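One structure, pasted below without further comment.
Missing here: one protein chain of the complex. Every other protein chain is in place.
And now, subunit A:
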Amino acid sequence: MLMLWTFAVLLGAVAGKEVCFDKLGCFSDDAPWSGTIDRPLKALPWSPAQINTRFLLYTNENQDNYQKITSDASSIRNSNFKTNRKTRIIIHGFIDKGEENWLSDMCKNMFKVESVNCICVDWKGGSRATYTQATQNVRVVGAEVALLVNVLKSDLGHPPDNVHLIGHSLGSHVAGEAGKRTFGAIGRITGLDAAEPYFQGTPEEVRLDPTDAQFVDAIHTDAAPIIPNLGFGMSQTVGHLDFFPNGGMEMPGCQKNILSQIVDIDGIWEGTRDFAACNHLRSYKYYTDSIVNPTGFSGFSCSSYNVFSANKCFPCGSEGCPQMGHYADKYPGKTKELYQKFYLNTGDKSNFARWRYQVTVTLSGQKVTGHILVSLFGNGGNSKQYEVFKGSLHPGDTHVKEFDSDMDVGDLQKVKFIWYNNVINPTLPKVGASRISVERNDGRVFNFCSQDTVREDVLLTLSAC
C-alpha cells in the first residue's frame, strides 16, 4: 500500500497539469512557473477568450481614437497600420488596462517626434485577477503578442527588428515572454519597472532578460524590497542597460503628504494611483517625458548610486552617456555587455528631465559665514539659482558641487553668483568669486572670471576669462 501511495504521488508530481490553446501552444503548471519556492501556489493561465487581449492601434493619422486590430492579417491591412514605419507596442501591468491615459499619452508623445504604429495592448481581463493568476496570464498575453509579431512578419513583411515592446510592471514580463517566443528577434524591449513578486530571482525563461530581444533596456523606480518597503519593482538587472533614476528606490516628489498626493495635478484618479504606487508608476512617466527630451535623461555609468551622488562618475565616458528611456538605443555601447548599470537624477514632477553640471567656485573678498548660489546663462536659456556651498566663506577657498538643472542652457556664456546669510551684517561685507568653472556632462569646461565683489543678496556677473 505504501508503495502504491508513493508511486501515485510521484506520478502526480511528474505529470502535473497542462492546458493548450489553439495557435498559442501549451502551458503547464510545472516548475519553474509554479510549485517552486518563488512561486509556491499552483496555477494555470486562463484561456485567451477569458483574458480577451485586444490590440488598440493609434497612428499619426488617428491620434485620438484607436482602431482595433487582431492577429488576423486582414484587420491589420484594413487599418492605418503602415508597414514602412516602426511599431511600438505598449503593455500595461497588474490591475491596469490598455485604455488608461498613460498608454495613449505615451503614443501622443511619440507622434510628436516620429511616424510610428503605436499599439496599446489591453489585457485587463487577465490583469484584474489575483496576483498569482495574473502572473500566469502573462504567459498567454505574451504568446498573443508574439503571434501578432509573427503575423506582421509573415503576412505583411514587417520584420520583428522593427518592433519595440514597452512593458510596465507585469507588462515587462509579457514583453519578455513575447520576446522568447520570437527567439530574441524583436528589435527592442523596454522594461518599465518590471514586477518583482514572482519574478525576481526566477530562471530567465520566466522573466524579462537580455536574450529576449536584440536590445533590452530597463528602468528601475521601485526597487526597494516588497517586504517591508512595498517596492513593486525588481532590483535585479534584467537588460543590456539598466537605469536606476534617483537610485531606483524612492523617487523625488513621491514623499508628499497624503492630501497633496491624492489631490493630484492631473486629478483625483491619477492622485489615487500615485498614492498607491507612486514610485512604481514613475517609470512610465519618465519614459513618456524622455520622448520629448532627447538629452534630458543622461545616465552615468557608476558602481552604485552612492558613488554617483558623491560626484565620482562625472562627466560621461568616451562613448557619452546613454539616455534613459526612448533614446536608449542611440547609445553606441548598448549591447557590448549585459547588465550595464546607469544612474541619474530626475525632477520631482513632469517635466522630469534634468541636465547635470559640475560647478567649481573660487571665492574672493572678505571672510563671512553664509550660503553661495550660482545660476547659469547660455545660448539655450538660463537656469535657476542652485546652492553650491554653505558654511564659512574664505577668500581663496574652492568649492565643487554638481547639480541637476531643469534647463539645458547649451553653450555657457556667463554665470551669476550671489551670496547671503540670515544675519545682520553691520560691516556690510563683500564676497566675490574670482573664478567659476562649469563642466557639462560631455566634459566641456567653461571658465568665468571676475575681479569684483558684492554685498549680500546682490548678483555678481562673471564673464568668460
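Here, contacts are C-beta pairs under 8 Å (C-beta built on N, C-alpha and C of every residue); 3 or more make two chains touch, one makes a residue touch a chain; residues count from 1.
By our rule, contacts and distances are computed from a predicted model.
Considering only "Palmitoyltransferase", "Colipase", "Ubiquitin-conjugating enzyme E2 G2" or "DNA sliding clamp PCNA", the record for the omitted chain gives "Colipase", by its UniProt protein name. Which of A:Q133, A:Q385 or A:N447 touches the hidden chain is settled by the complete complex: it is A:Q385. Touching the missing chain, out of A:N78, A:N101, A:S154 or A:Q255, is residue A:Q255.
Touching the missing chain, out of A:L230, A:A310, A:V400 or A:V445, is residue A:L230. Mapped onto subunit A, the footprint of the missing chain covers residues 227-230, 253, 255-257, 259-260, 263, 265, 348-349, 373, 375, 381-385, 416, 418, 420, 454, 457-461.
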